[in-house]
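One protein chain is absent from this view; the other protein chains keep their places.
Labels run A and B following the written order; every chain starts at residue 1.
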Amino acid sequence: MEVSNQKKEAYYTATQMQLVRTRFFGNRSAMIAGSILLFMIICSLFADFLSPYDPTIKGRDKDYENGAPQIPMFWDDNGFSARPFLHTLEKYRGADTNFRWVYKVDTEKRRYVYFFVEGWEYKVFDFNINLPGKILDFKIPGFTFNTHLFGVEEGGIHIFGTDKAGKDLFSRTLSAIYISLAVGTLGVFISFVLSLIIGGISGYYGGWIDSVLQMFTDAIRTVPPIPLFMCLAAFAPLEWSSELRFFFISCLLGLISWPTLARRVRTHLLSERSQEYILAAKLCGASSTHIIIRHLLPSFTSYIIVDLVISFPYMLLSETALSFIGLGLREPVNSLGVLLQNATKADVLLNYQWYFIPVFFLVVLILTFVYVGDGLRDAADPHKVK
Amino acid sequence: MSHLLEVKNLDVKFDTDEGRITAVENISLSVDQGEVLGIVGESGSGKSVTAKSIMKLNPGNTSYNEDAEIILDNENVLQFTSKQDLKKIRGGKVSMIFQEPMASFAPAIKIGAQMVEQLLIHKNINKDEAKSISINMLKRVGIADAEKRFNQYAFELSGGMRQRAMIAMALSTMPKLLLADEPTTALDVTIQAQVINLIKDIIKEYQMGVIFITHDLGVIAQVADHVAVMYLGSVVEKGPVNEILKNPQHPYTKGLLQALPDINNLDAPLSPIPGNIPSPLDRPTGCVFRTRCPHHNPEGKDGKIEMKLIEVEPGHWVDQCGIQCGQNG
Partner (left out) sequence: MGDNLISVNNVSVNFDYQENFISKKQKIHAVNNINIKIKKGSFFGLVGESGSGKTTLGRAILGANKISSGNVIFHDDERDYDLTNMNKQDLKEYRKKAQLIFQDPYAALSPRMTVRDIIAEPLEVMKITNSRQETDERVRDIAAKCRLNIEHLRRFPHAFSGGQRQRISIARALVSNPKFIVADESVAALDVSIQADILNLLKQLQTELNLTYLFISHDLSVVAHVCDVVAVMYLGHIVEMGPSRELFKNPKHSYTKALLSSIPSIDPENKSKAIELKGEIPSALNPPSGCVFRTRCPDPSDGCKQGEVEMGLVEVSPNHWVDQCCVNCN
């Protein structure tokens, strides 16, 4: 009896956020998706640490171009090894292979995989932004590390294989996930700020301000996004540095997608405004500021979080699409779209199937966002609170 | 004479995230042709759930107990699983009218079209016949300009007219049993009086059985022949309406009558029933009313007395806990 009383009391004193959290944790598919998403995000944040090779052209392995994935094993004909290892490869060209370079596996020679090895240098917390105009430049010297999670002494370890130039696909995928998420985050942030301001003013004041702002919002929405993207992206000069391009694409994404979010903010505000407890506060003489901060903002925080999470996949897809057609990010900057671009050639399908591995990650990333967003939306659903 | 509808030992439970909720426990009711059974109860009493069970309209997470029977026209509705069988009942033998008339009508389809559609499902007639039956029904329920209204949308009608139109739609298939779930609660009192008069006339003319669900004892007094008083999913008292209202035996029924403001007796104080209705998750064991019962029977208060209806006068049944605590308290 005591336990159930405590539980009941916990339920009575639980804030809205706590209730939402409890419901979310009870949703199994959302929790699984959330864990996978979290795992991927953490991996991408530690991309450099986890990558045995530099994802740019500097890290290419000339001895292993277009190489198939090499999966470390624990067991082969010679017995079991607690430490995973790879077989050595030799490049060989001869008459029997039509004078094409192939790799022969030498199962006698083992190369062991070591952990926490030293490898190429990478920087952490290093910002070197070069935007137009001297004022916006800033540099933060970061920390330099060169430890990586795993590596081998000789030869290469390419878990996902390599591409035409010998760049390790595993490293590239990790850094691509990071870049895609970063672009998405920045885009969502820009879109969020804009929609909060415009949707907020529109929804709170109503009347003619609302009508005018809505017409403006709708005008932007009606423009078809892909041609708009293409036009605007094409304006970016080729000389721009990759960071600049990165910012530009993120801003573009944010500027094109804010209308949808603004509309949602406005709708939330309009419906909350007419709630009776708002009228009660007004009848006490509460100022607009008080009503906005104390009542309106908390009321749609949970909705807005849901909207933000759900708009992420769109950002990802838009960036991927842009980069895929060559208008977004470019080499040497990696993004999932850039990686996909490499997978379009015919002989990839026939011979180098591992180029499709990033596709799998893109799909998983988007699906997890969608599941988590759905889970959040179900958890925050007001109709379930009574 | 067998009853038109007989509900025996019905339990209805819902499987929710918070656990298994008992909405209705061990209900037994019966309705005859031409008779009105009123079901009275407050929120959480399970009256709507009972009515919906007759048409198997409860949501998917509902479970009924094995030995429950709902016998309509000699068939056990609870055994029906095929869509064909259920179609025969829903709208055919049994019709339902709801509290919120906007909920019955699809907002984007004209009223006439909906009425005709319903008729075509249940009766073997053509469109023209269905149309003329519908228009006649609209006239019968007192809607002036029936032809014009036939071609209108639900939002074009006022509240009272929509309720009449819903009654017309429910009656057009000539059901044997009419379930009315709080049909007048959302109406103004003058409109309510009109609708009640209409229902009474129709019952007399068509001789159908009616289950009338409401929380308003005044409406029950005017409309019903028999009454079942429900509290938190159980029937605590049932019998002829005169008996129950003039000679209530269960403390809950007595409490309800004392809490009611009676316009003919302005000097009587309003005595509320102490306490709150427990949540369905905390349904008391034994007598469900014991947490608020004014009497002090130690066995009853501990939940040791099982609920069971006992006949105290011919046709007048009261839950045994209510009788026992009345004797001791």
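What we mean here is this: contacts are C-beta pairs under 8 Å (C-beta built on N, C-alpha and C of every residue); 3 or more make two chains touch, one makes a residue touch a chain.
Computed from a prediction, not measured in an experiment: that's the story for all the values here.
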From the list B:32, B:216 or B:299, pick the residue that touches the absent chain. B:216
Who touches the missing chain here, B:96, B:146, B:177 or B:196? B:196
Which residue of B:42, B:75, B:100 or B:299 touches the chain not shown here: B:42
Looking at the full complex, which residue from A:51, A:250 or A:299 touches the chain that isn't shown here? A:299
Name, in rising order, the residues on subunit A that touch the hidden chain in the full complex. 9, 11-16, 19, 275-277, 279-287, 290, 294-295, 298-299, 385-386
Positions on subunit B contacted by the hidden chain, ascending: 42-43, 158-161, 188-190, 192-194, 196-197, 215-219, 221-223, 241-242, 245-246, 255-257, 259-264, 266, 270-273, 276-277
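Definition applied: only the chains that are shown with their structure count from here on.
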Averaged-CA centre spacing for the pair subunit B and subunit A, given as whole angstrom: 55
